[in-house]
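Here the complex is missing one protein chain, while the rest keep their positions.
Letters A and B name the chains as they come in the text, with residue numbers starting at 1 for each one.
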Amino acid sequence: MLVAFLVPVAAGQRELHFFNWSDYLPPAVLENFTRETGIQVHYATYDSNEAMYAKVKLLEGGGYDLVVPSTYMVDRMRKQGLLRPLDRSLLPHFGNLDPHHLDLPFDPENRYSVPYLWGMTGIGVNAERIDPASLHDWADLWQPRFRRALLLPNDMREVFHMAMRVLGLPVNSTDPAHIDAAYRKLRELMPNVRLFSSDAPQILFITGEVDAGMIWNGVAYLAARETPAIRFVQPPGGPLLWMDNLAILRNATNPDEAHALIDYLLRPEVARLISETVGYATPNAAAIAILPPEIRNDPLIYPPADVLERGEYQVDLGEAIGLYTEYWERLKAGQ
Amino acid sequence: MSQRPEILKTVTVGLLAGWLLSFVLAPTLLVVGLSLLSRSPAGFAGGPVTLDNYRRLADPIYLHVFAESFATAFIATLLCLLLGYPFAYGLARARPGLRPLLLTLVIVPFWTSSLVRIYAIRGLLAAKGALNNLLLAAGLIDQPVRLLYTQTAEIVGLVHVLLPFMILPLYASLEKLDPRLLEAARDLGAGPFRRFRHVVLPLTLPGVVAGCLLVFLPALGLFYVGDVLGGSRHLLVGNLLKDQFLEAQDWPFGAAASLVLIGLLLAFLALYAYAAKRIAPDDG
Partner (left out) sequence: MKNTARFEPGKGIAAAIPPGRLYGVLIYAFLYLPMAVLILGSFNASKYGIGWQGFTLDWYESLANDAEILTAARNSLAVAALSASLATVVGTLGAVGLHRYRFRGRKFLMGLLFVTLMSPDIVMAVSLLVLFIGLHLELGLFTLWLAHTGFCLPFVTLTVHARLQGFDNALVEAARDLGAGEWTAIRRVVLPLALPAIAAGWLMSFTLSLDDAVVSFFVTGPDFEVLPLRIYSMVRLGVKPEVNALASLLFAVSLSFVVLAQWLLHKDRH
């Protein structure tokens, strides 16, 4: 009887281990993929690049086949030899991607990564409780009236990115003086922080646990579907941009299956379904073309080109990451 | 006599001893060794031998985490003791026919998943959860109270999960208490306080120590209490360990931090042995 338990999949069945951000893929996509290809997908989720990276290192670059690092993490992982060069011949749908999102400095010529979704970080407000007009810029978060009220993402890079912006410093600075200044500024924000969470923050808004915080535009989109009073505020100045990318691990045991899934995700109708469901922008030009106009023209999901141009992505910080980590730990420890 | 008993002895004792040496003692020694190395970018740890990790524990950041976590665990332990002692006393005095049922009702939460029970507490304390709804309906408040993501929420969760771990050892020692001793003390003119202070408490001290051990150490280590009820703002030693091993990739430092817990465990056990020896010197 026990033996029956221990044979998870029939011998010879193709499988794939996919490690993705939480709430980042409608389950139907994987079900359809399995139905079509017969490849069984084992799906697990993480809530920060750092958590994913640590797990990958722990498993010696194996274990998972496909991961979804953000820009700076693609940069770091490819430099450390953790990623496997992509075989473009297995990705016939690669051409669907908007060239604006390709060949960026974190991965020249997209040798290791394929853009999956991108978005902006801004301020989320429950308009029933707080006037959005009174909270329209990052610096407003420091107001004493938000004592113990704010949600921040459990994401070191995002939080420091925001602090650097408030101080007018280069957002990817590796200068210890800048990092120290950002840390001091954030320390003043800590009395206002109620919690750190990157796992489905929309639920915290919907269930009334928080009324304001730093969130991703897709989170606000999902929250507003349940509670229309929840708004996404894009602070003036350039947006905080990020992009998450599909990448195959160097020691992946199922690289062919991973390529098959990447290509499947690049199909216009699949990319469209994902973008519609999770509320983030797709880099897939063919998918954008078939999106409903109210989404395609929503400036909070697809900002106009001039706004986009002023935005900045996070890049790998090299050695300076150690200093960031140390200050981050201090902040969370209440120092 | 044949050799069978010897073989049986070797098999029965050997299996158990082999298991404990390989999976308890050896890994603990590995952790001790690891704590003396330093983090290495290539593998998990490398030489040379150093005490740096222990020095880092004294760094203000970590001292602060430890201090906060210890305070949380201490308050939770104290509350468990204050709530659990009279309860265990009543349990030990309950009608014998009723006792198995009452006891089973304490044992069930002891054995059920603490994660599930922490999650249940979160549902209770949520802004739109049961407690707030009740208070709103009763007209006691007109705005939901934000109870989650505070140290108080963590303490409530810890007490909820760990109270049975305090009650059961207390009950075990209170049950053994001979009522005739109390009668004798009363006959000698001792009031309720003195009877408690000089008879009951010393005799149940091993139960108190065991209960505190079973509450205090898990209260430091249950990392999901910090995540689910503390909003990753009020970190416990368990969160620190989890971060060092599974996120920051600093195994030697994590090992040093986990040895602090092992040290505490041994200190508690020594205290327990001392308390037990005092009331029953011959049992050893």
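To be clear about the criterion, a contact is a pair of C-beta atoms (placed from the backbone, for glycine too) under 8 Å apart; a residue touches a chain by one contact, two chains touch by 3 or more.
Predicted, not measured: the structure shown is a model, and the values here were computed from it.
> If I'm reading the header right, one chain is hidden. Which shown chains does it touch across the whole complex?
A, B
> Out of B:G46, B:P60 or B:P100, which residue would touch the omitted chain in the full complex?
B:P100
> Mind pulling the chain A residues that touch the left-out chain?
Chain A touches the chain not shown through residues 2, 5-6, 8, 17, 19, 22-23, 42-45, 47, 55, 58-59, 63-64, 197, 199-200, 203-204, 206-207, 226.
> Tell me which stretches of chain B touch the chain missing from the display.
Looking at chain B, the ones touching the missing chain are residues 2, 4-5, 8-9, 11-13, 15-17, 19-20, 23-28, 30-31, 34, 44, 83, 85-87, 89-91, 93-95, 98, 100, 102-109, 111-117, 119-124, 126, 128-130, 133, 160, 163-164, 192, 196, 200, 213-214, 217-218, 220-224, 227-228, 237-238, 241-242, 245-246, 251, 254-255, 258, 261-262, 265-266, 268-269.
Heads up, the rule we're going with is that only the chains that are shown with their structure count from here on.
> Which of the residues in chain A come into contact with chain B in the complex?
Residues of chain A touching chain B: 48, 50-51, 54-55, 57-58, 148, 154, 193-197, 207-209, 325-326, 329-330, 332-335.
> Provide the residue numbers of chain B that touch chain A in the complex, in ascending order.
60-62, 64-65, 68, 126-128, 144, 146, 148-149, 230-233, 235, 243, 246-249
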